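Quick one: structure below, then a few questions.
A single protein chain has been omitted; all remaining protein chains appear in their positions.
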Amino acid sequence: MPVRNMIDAIRDAIDVAMAADDRVLILGEDVGVRGGVFQATKGLIEKYGESRVIDSPLAESSIAGVAIGMALEGLRPIAEMQFADFILPAVNQIISEAAKMRYRSYNDYSVPMVIRAPFGGGVHGGLYHSQSNETIFMHCPGLKMVVPSTPYDAKGLLLSAIADPDPVVFYEHKRLYRLIKEEVPDGHYTVPIGQAKVARPGRDLTIISYGLMVHFALEAAAALAKDGVEAEVVDLRTLLPLDQDTVLTSVRKTKRAMVVYEANRTLGPGAEVSALIAEHALFDLDAPVLRVAGLDIPAMPYNQVQEEFFLPSPDKIAKAAEALMAS
Amino acid sequence: MPVRNMIDAIRDAIDVAMAADDRVLILGEDVGVRGGVFQATKGLIEKYGESRVIDSPLAESSIAGVAIGMALEGLRPIAEMQFADFILPAVNQIISEAAKMRYRSYNDYSVPMVIRAPFGGGVHGGLYHSQSNETIFMHCPGLKMVVPSTPYDAKGLLLSAIADPDPVVFYEHKRLYRLIKEEVPDGHYTVPIGQAKVARPGRDLTIISYGLMVHFALEAAAALAKDGVEAEVVDLRTLLPLDQDTVLTSVRKTKRAMVVYEANRTLGPGAEVSALIAEHALFDLDAPVLRVAGLDIPAMPYNQVQEEFFLPSPDKIAKAAEALMAS
Amino acid sequence: MAKTQPKAPQGLSQDGLVQIYKDMLVARLLDERMWTLNRIGKAPFVISCQGQEASQVGWAAALRPDDVVVPYYRDMGVAIQRGMTIRELMLAFFGKQGDPNSNGRQMPGHFGCRRLNMVSGSSVVIVQMLHAVGVAYAMKMRKQDRVAAVAFGEGATAEGDFHEALNWASIYRLPVLFVCENNGYAISVPQKKEMAVENVSERARAYDMPGVTVDGNDVLAVYEAAVEAVERGRRGDGPTLLELKTYRVVPHSSDDDDRVYRSREEVEAWKQRDPIKQYQLTLIEMGLWDAQRDQAVRAEIQAEIEAAVEEADRAPFPAAEDALRFVYADEEGR
Partner (left out) sequence: MAKTQPKAPQGLSQDGLVQIYKDMLVARLLDERMWTLNRIGKAPFVISCQGQEASQVGWAAALRPDDVVVPYYRDMGVAIQRGMTIRELMLAFFGKQGDPNSNGRQMPGHFGCRRLNMVSGSSVVIVQMLHAVGVAYAMKMRKQDRVAAVAFGEGATAEGDFHEALNWASIYRLPVLFVCENNGYAISVPQKKEMAVENVSERARAYDMPGVTVDGNDVLAVYEAAVEAVERGRRGDGPTLLELKTYRVVPHSSDDDDRVYRSREEVEAWKQRDPIKQYQLTLIEMGLWDAQRDQAVRAEIQAEIEAAVEEADRAPFPAAEDALRFVYADEEGR
C-alpha cells in the first residue's frame, strides 16, 4: 500500500473526489497554478481545468459566500482558506449563512460544502500563521468540525466531508503535513465523521486530544509507560459533533482525565470536553480534570523561545499526567 | 436617587462619559437622529453634535475598524453593533486587530474602545435577532467581555469599560432593557470589570449565570426556597477575565454547581465555568456540574412556542436544581 | 399637450401587463393588512414593501421560473410575483406551522422556497449577493442560459460583501442581475451618510460592469431595464448592476418610528408618486383596465386575505420539538 504524508493524503482525497464526481470543485487563494501554498491542490488545475480549480480573488468572505451559492445550485465546493487565521473575514458567511441554511429553510435548501484550513503552530508562523481558532465553529450547530491527526484519517475524513450533505469545517495541522507518513490506500474509502478513536489504550488515565497534540500525547504516554503509568490517548478526530461515548467510556475506565489542546486555554475545545466529563462522569473521577493548553495570550509569538513556551509539549503533558496521578 | 431601567442607565453612562471627556465619541448604525434602534443614544446627537455621534454606513467591519483607528489616534470610541447577531462581519477586526494591537506592538499601541451590542432572545427576534454569541470573544485574550444584568451594574460597568485602556466587548441583553428598574445614581461611578457578584446567598447549591439568566436563576431560587432549598446565585458580570475566586468560593461552600446560559450549550460560556470547577474544586463537589443552556440548534426560532422551548426558564432551572439536589 | 400613448414593453402580453398590476396590488393590500394585524397585537413584527412594489414586481417579472431569485427581506412583491400565495405569506407572518419559507422559524419577510426557485435569506444584509454569484457560477459552468437575480437595499451596499460579489461576478462575467432597491434610507440613515456618490449604479464602473439607474416607481421601466440585463446575462455577456430609485412610504418596520428622521412632506411627496396608482393609470390609458375591474379585483384580493388571516390565526404553531429538526440532513422531506 502506498505510504503518504498528510498533505499527499489530502491532495489524493481531493483528486479521488474530483475524478469521481464532476460537481466537486475547489476554490481559494493560490489553489490553481501554485497548487496551494502548502501544495494541497498541486497538479489539480492541470487535471481538472480552470473552471473546477479556481484561483479566487483574495477575499475570504467571497470564497465562503460564493461556495455557498455553488452548493445551493448543486455543486460540491471545497473552499480553501489559506490559513485558519484568515478565516475570520468569512465567519459571517460560515456562521450566519452556511450553518443556518438548512435549518432556516426547513430542509428546502442545504449547503454541502467543505472549508479546509491549515491551522496550528510550531512552524514559526508568528501571531497570524499559528492560530487554533476552532472554538468559533465547534460552538456552531449546523456545522461539522473535523480535525484529523494522521494521513489515513485525513484522507478518509476528507472524503466523508466532501460527501457530507452539510457544511464541514476541516482543519489541518500545518506541522502535521509532512511530519508523519503511513500507509494510505489509493482510491476511495471513508472514515466516518463524529467518531473518536482510542489512539493508545491504557488503564491509568485518559488523555483526550486532537490534531498535532495527539502525537505529543502519544509521546508523553510512551514516556509515562516507562514509569509504569499507562495512559489511554483518545483522538477526537471530530470536534462537532463530539463523540461523547468514546470520551466518557474511557474516563469511566481510567477515572482520571486530561484534555490537551493548542488553542487558548479559556473556552478552548477542551473546556467542552471537561464540562462533559464534569456533567456525566463526575462520580467516576478520582482526580480533577486537567487541561494542558495554549496560553491565554492573543496568539503564539514568532521567536522560537516563546513559541515553545506557548505550546503544550510531550514534556508538559507528561508532567501534568504525573500531577494527575498524584492527586 | 433616580430610578432607571437598563436602557436609560446605559444612555446615562454614555452621556456622563461624553460630557466629561471630549475624546469619547460614538459610532454605529442609526445611533444619531434615530438615537439607536433601542434608544441607547437618544438625544446625544443633539447634545454632542454630528462629529461625535456618527451615523455610520451600514458596515460592521468598518465600524470596528474605524473605531480602532480612532482609538489609535487617542480618541475613545464607543462602537455600537445594532444586534450582536450582526457583529460577525466585524469579528476579523475585533479579534485580529483590536485584541492583538497592544500585544503585537509590545505596548507601543493600544485600542481603548468599547463595542456595545444588544444580544439575547425572548423578544420574538427569530434566528437573527436573538443570538448569544459571546463565546467568540470570551475565547479571545486581549479583549475584555462584559455582560451586565442590572441597570446599576450596566452604568457602572459601561463607565469602567469606556475608561478601560483595552478593548471591551459589552453585551446588553435586549430583554433586560426595559424589564427591571432600580436606583441608579446620577453622575459618575464605576463597577469594576472582572468581579462577579453574589446576587443571592445560599448554602445548598450554586447557580452561576449572567445577563437575563441571572433573573431567571433568582426566580428559580425563590421557588426553590419555598421547598427549603437555598440556592446561591452568582452573577458573573464579566466573562473575560472571569472571576474564578467568586465562583470557586461559592462552589466550595455549597458543593453543588449549575451553570445557566442562553448561548448554544456546546462550548458556550458555561463550558469554561464548568471546566474551571472540574479542575479546581472537584474534590469539593457532591454532585455533577450541570448546565442549563440554549439548545444546540443553529439559533432561536421566531414562533413563540419554539422560542420558549429554546430558552432556559425559571422552571427549567428549578427542575435542574432539584435533580442536582437529588444526586 | 397631447400625452403620448404608453407603450407596452416587448415580450409582455396583455395578460402579463395585467398580472403585474395584480401582483403589485396583492403586495400592497397584504402589507397593509399586516400592519393592522400588528397594531392590534396579533403579530409582533412587520417589515414592509409599501412603495417599492413596482421595483419588486418589475424586476421579478423579467425572469423565468427556472432562473434563481435571491430576494431580501423587503421583497414581498418578488415572492408574490414568483407565486407565493397569500395564504402562505400569512402563515409566515403569524409564524405558523405550514409556512413554506421556514415553518415559522424566521421573522416575517424572510422569503425562501425551493418550489419557486427562491433562495432562503437571513436577516443579515448583503450576504445573499455572494450566494447569487455562486449560483450563477454553477449555471455558467454548466453552460445553461439561466440567470441569478439578487436584490438588496442601497444602505447595505456599504458592506464589504457588496464589493466582493461585484468583483467575482465581473471577473468571471457571470449571469447575475444585481438589483439595488434604493429607497434613500437605511432605517434612519439617509443616502448621503451611506455613500459619497449620487447613484449606486456609478459603482458598477469599478468592476467594468454596466450600471443602470431607473425610476423604481415606474414598473414598466423597471421591467424593461431588468429584461435587458437578464438578456445580457443569458447571452454570456456578464452581470449588470441595476439601481431602482424608489421609496418606502411606511416606517422601516413595526419597531421603527420614521417621524424622527424624515419629514412628513417628503413622505407625502413620494406618496403622490405611488407606483400602483401610476401603473393603474397606464393600464387604463392602454385600455386594459377600468375602475370597475379594479374594484372587483380589490374585493377578490381582500376576501382572499381575510380567509388567509382567519386560517393563519387558527393554525397551530409548530410543535416545540419540531425546533430540533433539520439542523443536519438527518431526515428527508419536511
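Should a chain be cited, it is by its letter among A, B and C, assigned in written order, with residues numbered from 1 in that chain.
Rule of thumb we're sticking to: a contact is a pair of C-beta atoms (placed from the backbone, for glycine too) under 8 Å apart; a residue touches a chain by one contact, two chains touch by 3 or more.
Not measured: the values here are computed from a predicted model.
**Q** Wait, the hidden chain, what does it touch out of the ones we have here?
**A** Contacts of the omitted chain with visible chains: A, B, C.
**Q** Out of B:Gln93, B:Thr150, B:Thr206 or B:Asn303, which is the one that touches the chain we can't see?
**A** Looking across B:Gln93, B:Thr150, B:Thr206 or B:Asn303, the contact with the absent chain belongs to B:Gln93.
**Q** In the whole complex, not just what's shown, which of B:Ala71, B:Leu127, B:Ile297 or B:Leu311 touches the removed chain?
**A** Candidates B:Ala71, B:Leu127, B:Ile297 or B:Leu311; residue touching the omitted chain: B:Ala71.
**Q** Pick out which of A:Ser62, A:Ser132 or A:Thr254 touches the chain that's been left out of the picture.
**A** A:Ser62
**Q** In the whole complex, what residues of chain C lie against the chain that is missing from view?
**A** 158-164, 167, 170-171, 192-197, 202-203, 205-209
**Q** Give me the chain A residues in contact with the hidden chain, please.
**A** Touch with the absent chain occurs at residues 29-30, 32-35, 37, 55-62, 85-86, 88-89, 124-129, 295-298, 301-306, 308-310.
**Q** What is the set of chain B residues that contact the non-displayed chain in the whole complex?
**A** 25, 51-52, 56-57, 59, 61-62, 64-75, 77, 89, 92-93, 96-97, 100-110, 141-142, 144, 165-166
Methods note: only the chains that are shown with their structure count from here on.
**Q** If you average the Cα atoms of each chain, whose average lands nearest the overall Cα average?
**A** Central chain is B.
**Q** If you average the CA atoms of chain A and of chain C, how many Å lie between those two points?
**A** 41
**Q** Could you please state the distance in Å, as a whole number, between where the Cα atoms of chain B are centred and where those of chain C are centred?
**A** One centre to the other, that is 36 Å.
**Q** Identify all positions of chain C at which a residue touches two or more other chains, and write them in rising order.
**A** As it turns out, chain C has residues touching two or more other chains at 102, 105-106, 110, 122, 124, 160-161, 327.
**Q** Among the residues of chain A, which ones contact at least 2 other chains?
**A** 61, 89, 92, 96, 100, 103-104, 141-142 - these are the residues of chain A that touch more than one other chain.
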